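Missing here: one protein chain of the complex. Every other protein chain is in place.
Labels A and B are assigned to the chains in the order they are written; within every chain, residues are numbered from 1.
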Amino acid sequence: MFTTGSKLFIGASALALAGTLIYSATQDSGAIGTLGLVSATIVLVFLMGINFWVRDSNVSSMDTPGIVACSAAHPAPGRSMWPMVAGLGSALVPVGLIVGKTITWIAVIVLMIATVEWMVQSWSERASSDAAYNAGIRKRILHPMELPVLGAIGLGMMIFSFSRIMLHLPSAAGAIVFGGIAATVLLFGALIAAKRQVGRSLVATLCAIGAVGLIGAGVASAVAGGRHIAKHELAQRTDSVDNCTGNESEADSHSSRAIAGKANLAGLIVLQGDKLYAEVIGINGRQDTLTLPRSTDSFFEFKNLDSGKHRLVADLGHEVVDPGTDKERKVPLILCTQAVGEGGKQFIVIKPPRPTSADQQYFFEVPGIDSKLKIEVP
Amino acid sequence: MTNLRTRYRRSALSAAAVGALTLLAGCAKDAPQDTFQPAGENAREINNLQRPPFMIAGVVLVIVIGVVFLCVIKFRDRGQVIPKQTHGKPALEIALTIIPALILIGIGIPTVKTLFDLAKTSDTQCVVNVTGQQWWWEYDYPVQPGCLPGGITQPIVTANQMVIPAGQHVLLRITSRDVIHSFWIPKLNGKRDAVPGRVHTLRMQADQPGMYLGQCTEFCGLSHAYMRMEAVALDAPGFSAWVTNQLAAYTPPPAGTPAADGEAVFLANCSRCHQVNGIAGSDGKPVIARPDLWVYSGATPNLTNLMTRTTFAGASFDLLTPDCRAKLVDAKSADFTALYLKGVEANCLDAVQLREWLRNPPGKKPMYTDATKLGPTNGKTRGMPNLGLSENQIDQIIAYLAERK
Partner (left out) sequence: MAIVERPVTPALARGGPSTPALVTPSSALGVFRRPVSSTGWRSWVFTVDHKKIGIMYGVVAFSFFIVGGVEALMIRLQLAMPNGKILSANAYNQMFTMHATTMIFLFVMPTAAAFSNYLVPLQIGARDVAFPRLNAFGFWCFLFGGVFLNTAWFLGGASDTGWFAYAPNTSVAFSPSHGVDFWALGLLITGIASLSGAINLIVTVLNMRAPGMSLMKMPIFTWMVLVVQFLLLFAIPVITVALFLLIFQRDFGAAFFSVDKGADPLLWQHLFWIFGHPEVYILVLPSFGIVSEVLPVFSRKPLFGYKFVVFAGAAIGFLGWGVWAHHMFASGLGPVSVAVFSVATMAIALPTGVKIVNWTMTLWGGKLRFTTAMMFAIGLILEFTIGGLSGVLHSVSPSDTQQTDTYFVVAHLHYVLFGGAVFGLFAGFYYWWPKVFGKMLSERLGKWNFWLMVLGMNMTFGPMHILGLQGQPRRMQIWTNARAGDGFFNGAFWNLVATIGSFILALGIFMFILNVFRTTRKGAAAPGDPWDARSLEWMTTSPPQEHNFDTIPHVHALDDFFHRKYEEDEETGEITQVSNYEEIMHELHDKADKQFHMPSPSYWPVVLALGLPIIAYGVIFNRLLAVFGAAIVMFAIFGWSLEPSVADESDYEPPSDDESTKELATIG
């Protein structure tokens, strides 16, 4: 069998070889790098050979009958994957240095994990002559670290897979799949709970199949990409009223979901029969002038009762940017909602910064329709 | 033990006295914010609703005190045998649950009815926008067909004192520019919070002309105690006159007077934040204040008609001398309108308060103006900073402001 030490070098050699191949394939002008990596591979393979030949220069593995005789005194170290992982880690370091930071970090983390695990394992194996006890103390030390990390990784993979699946499916199918998976889990849970005699291995197999299925589907969905998700946006700032007639974006078919926009509005603005009018609390009838407090966020709902799609535009004059500096300038303060189809609604929040005056007038308007609502700001 | 008994009697009596005093509190004289002295329909409706529960609560309290008191003297340990170990009488329990339940139903039905009555907006005759800001209130009168016979055609903005036509059903549309405030004129209605982003309505109606005081009742930061309001009800002609005056064209002070110097000082120091409608700069162009560039919450009181209102700085300080103030507040409702419309006359102006204010506003009323601590608000103040005016400048500004009516 492979000895512990040679496993390290097997791993390292394999990774060095992989590194060489990747490097030479991806880096055009890296003759020296390739040469270095090839050399490293050769050296590592050589060391692996020697180590394998001398069986880690370990008496117990060289002199098997002898150690069997005194096994009671000092049990042989058990199987271990950590040398190999450590080798993997150390080989990944140069790969990372060449290819990119992320891989270096992964390599360092792998190396650290392997070191700690290796140390704790070899320490625990010498702790006493009772193997069961030794395994126990290893668990005692490492489980508090291993289990949360493995749990987090497992959970992360499941969440990732599941979210990719849900993002990939159309939204209607998503609900069905969601319910289906929940029902399946519940069903299996109930079955297992009801039939206590179900074997552990069967349950484990089912879980494994489920996990593999989930992760597989998740990876497939991730590769296939997410479905198209509609955007919900508030009114957009723009430089000119004319910009508000532009092409429809997909946000146009979805109304805003601002929480505050749904309660206790400053008013309702309606487009009906090519006429724009406002309904406000306390003043009966349709208004063609609105009075708003200055510098205050006022929430309005725009309702389109006409055919065709329309946008509501709030023209609030100009705003001074960077006052008191060299860069002081005026920019137009114009807001427009998304386009609203017949019977649709959209929210707009406006905050007129300065009062209206003879040369500074504010309006609500709909591009293409000759009807304006005057906004008075005292 | 007799000592104890008298002590209990005393405590029972004092508790009853507290209850009775609570009820009597409604009869206090001249308490400007008394919640049991309605001066308008809405407050009266609340008052009619709340009086019976207060009475019932008083009666229940007296009964509980009486029974406990009875137990205390009747069953004290006089060496009697250990009583029977009764574990309860379900019938009594149920009876004593049903009776209060019936009382509560009796209170609940009118409560819900009143609640919906007070939320009505359909009978509105006049609308006022009320906007809270740290730490003062702004009132503006939207363009509307109501309030006046001809309606309001040009919006009006004022601060600290809200002028309404007496007798009319006024609807306040309350909102806020920064944090949550609460608008409350106890004699006219209960309170309603001013929440940024939301417009809340509150009905107001004053039977008679007069001045009704109130105070911000939702804690709104540093200077909460200095955020007050006064509702002024005027008779119909008086309200009409007030509107006309608010919209009157600006008359610059005659050249060479201290007031004219004051206008210059005002333009140099004050007009970047405070609007005086119609004021023009040296280039003849109208000057529009931009408080939103200097003040975090975005507005400052409009000073066009400062001297028509009798208070300043969140209605915390009077522009009137105490005598003149007392005369105005105590005026009979028939005389009130005329007296109020005179505004702050020269012989009534309490320049001391105004001067102290102009010398160092944050010293007079706590505000966030320390330039070193304005990082979180991008250098904008919350409140009026100390402008470092000289005594001479202050005199000139006061001379100028004294004419703003």
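Everything that follows uses one rule, which is that contacts are C-beta pairs under 8 Å (C-beta built on N, C-alpha and C of every residue); 3 or more make two chains touch, one makes a residue touch a chain.
This is a predicted model, so every value here is computed, not measured.
**Q** Using the document's definition of touch, tell me which of B:T124, B:Q144, B:N160 or B:Q215 contacts the absent chain.
**A** The missing chain is touched by B:Q215.
**Q** If the missing chain were put back, which residues of chain B would it touch?
**A** Looking at chain B, the ones touching the missing chain are residues 1, 4, 7, 11-12, 14-15, 18-19, 21-22, 24-36, 43, 45-46, 49-50, 53-54, 57, 60-61, 64-65, 67-68, 71-72, 75-77, 80-90, 92-93, 96-97, 100-101, 104, 107-108, 111-112, 114-116, 118-119, 134, 174, 178-180, 182, 184, 186, 189-193, 195-198, 200, 213, 215-226, 296, 366, 368, 373, 375-377, 382.
**Q** Take the complete complex as the reference. Which residues in chain A touch the chain that isn't displayed?
**A** Per the touch rule, chain A residues meeting the hidden chain are 72-74, 126-130, 132-133, 137, 140-141, 144-145, 234, 256, 258-261, 263-264, 297, 349, 351.
Here, only the chains that are shown with their structure count from here on.
**Q** Spell out the residues on chain B that touch chain A in their complex, using ranges where they run on.
**A** Listed in rising order, the residues are 121, 124, 127, 129, 131, 138, 140-146, 154-157, 171, 173, 175-177, 195-201, 275, 286, 288-293, 297-299, 302.
**Q** Can you list the chain A residues touching chain B in their complex?
**A** Residue list for chain A touching chain B: 260, 263-266, 280-285, 289-299, 320, 323, 349, 351, 353-355, 357-358, 360, 376-378.
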